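Encoded as structure tokens, the structure appears first; notes follow it.
What you see is the complex with one protein chain gone and the rest in place.
Moving on to chain A:
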Amino acid sequence: MATLELRKVHKSYGSGLADTLKNIELKIDSGEFLILVGPSGCGKSTLMNCIAGLESISGGEILVEGADISGMSPKDRDIAMVFQSYALYPTMSVRDNIAFGLKMRKMAPEAIDEEVARVARLLQIEHLLKRKPGQLSGGQQQRVAMGRALARRPKIYLFDEPLSNLDAKLRVEMRTEIKLMHQRLKTTTVYVTHDQIEAMTLGDKVAVMKEGIIQQFGTPQQIYNDPANLFVASFIGSPPMNFIPVKLEPAGNQLFAPLCSGEKAELSCALPLAAMAEGVEGREVILGVRPEQIQTTAGTPGLVPIAAEVEIIEPTGPDTLVFVTLNQTKVCCRMSPDDAPRVGQVIELQLDPEKIMLFDANSGERLRPLSATTAQSASNVTRLRSL
């Protein structure tokens, strides 16, 4: 159990090459579960290897419990890691796999036996101890890999995409189990994934990365409700957020985002927005709205309805996804299966001006209302002055 802090961590594989990690700043408290999430090649695994000491950093500091460990060798850092490929030692039995790290640390044989028994009980792998990794199923190997990390009782656990080699059903089960394990043991954990559902469900804190830069660092709710830019907004959420290009038009002290469905003028509507930062009038911006934030008119009274023709419906079971076109962009709305319209039907949709977000079309940066341009927290979204 320890705090982990990264200060200005920088990694480059040589001059002339693009930096793999740029100015990474992170801080998590003891017992917190940090998720590093991002598309492949974003540097999240490199960052994890740097924390483990398997790769050196080019600059900055890695602090565990306030002490800089960036110059130490991996074995002195007291960090355990679960690998994507499990990396179980193929010639050793499950028992020896779990005991290997303890033997290397010159623990007494009786203490090793005790520790192996404790971990085996915890992970329910007692019956597998004598087997070789090759005789185990994927899920069992996964458990042994976790057992190997647990046995050492390290200060920090690192998980490198541990569930990506499992089938879908087992992945959900193990996800719950990892969460349960963390709730019970309360060990500081860093978990790398490219799966945004794992990121949302497991993390206390989430760092969304792209091209070696942390795009946003916050709680899962902050990341989901108040994304810092277009990339974060598009990466987190399934089905993803809708992005509709609009040209903002001023009218009085309000801004309007005209939306139209198809070519027909009668199926169009202007969505009144709060006053935004100077100079957005007349500009092309991206309007972002999550599928569940689009309601049919049966929803809140007083919101401006937009008429649109249903093009495709996708029933997923709990929800039905309804696709319409707004401003030549396909827009997904999540509806209850009972309220789902038919294909070809014209429905009236409502976008809550308090929930929608605006992004700069070029930089992808979030455009915030005047009153809150510098603020970052989720509560500020509500400061958008609505109608």
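Some observations on this one:
By our rule, a contact is a pair of C-beta atoms (placed from the backbone, for glycine too) under 8 Å apart; a residue touches a chain by one contact, two chains touch by 3 or more; residues count from 1.
What we mean here is this: contacts and distances are computed from a predicted model.
According to UniProt, the chain absent from the figure is "Glucose ABC transporter membrane protein", selected among "Branched-chain amino acid transport system permease protein", "Fe-S cluster assembly protein SufB", "NtaA/DmoA family FMN-dependent monooxygenase" or "Glucose ABC transporter membrane protein". Among A:141, A:216 or A:320, the one in contact with the hidden chain is A:141. Checked against the full complex, the candidates A:54, A:304 or A:361 give a single residue touching the omitted chain, namely A:54.
Remark: the omitted chain is touched by one listed residue; of A:59, A:74 or A:139 this is A:74. From the options A:85, A:124 or A:362, the residue with contact to the unseen chain in the full assembly is A:85. Listed by residue number, the positions of chain A touching the unshown chain are 49, 52-54, 73-75, 79-81, 83-87, 89-92, 100-101, 104-105, 133-134, 141, 148, 152.
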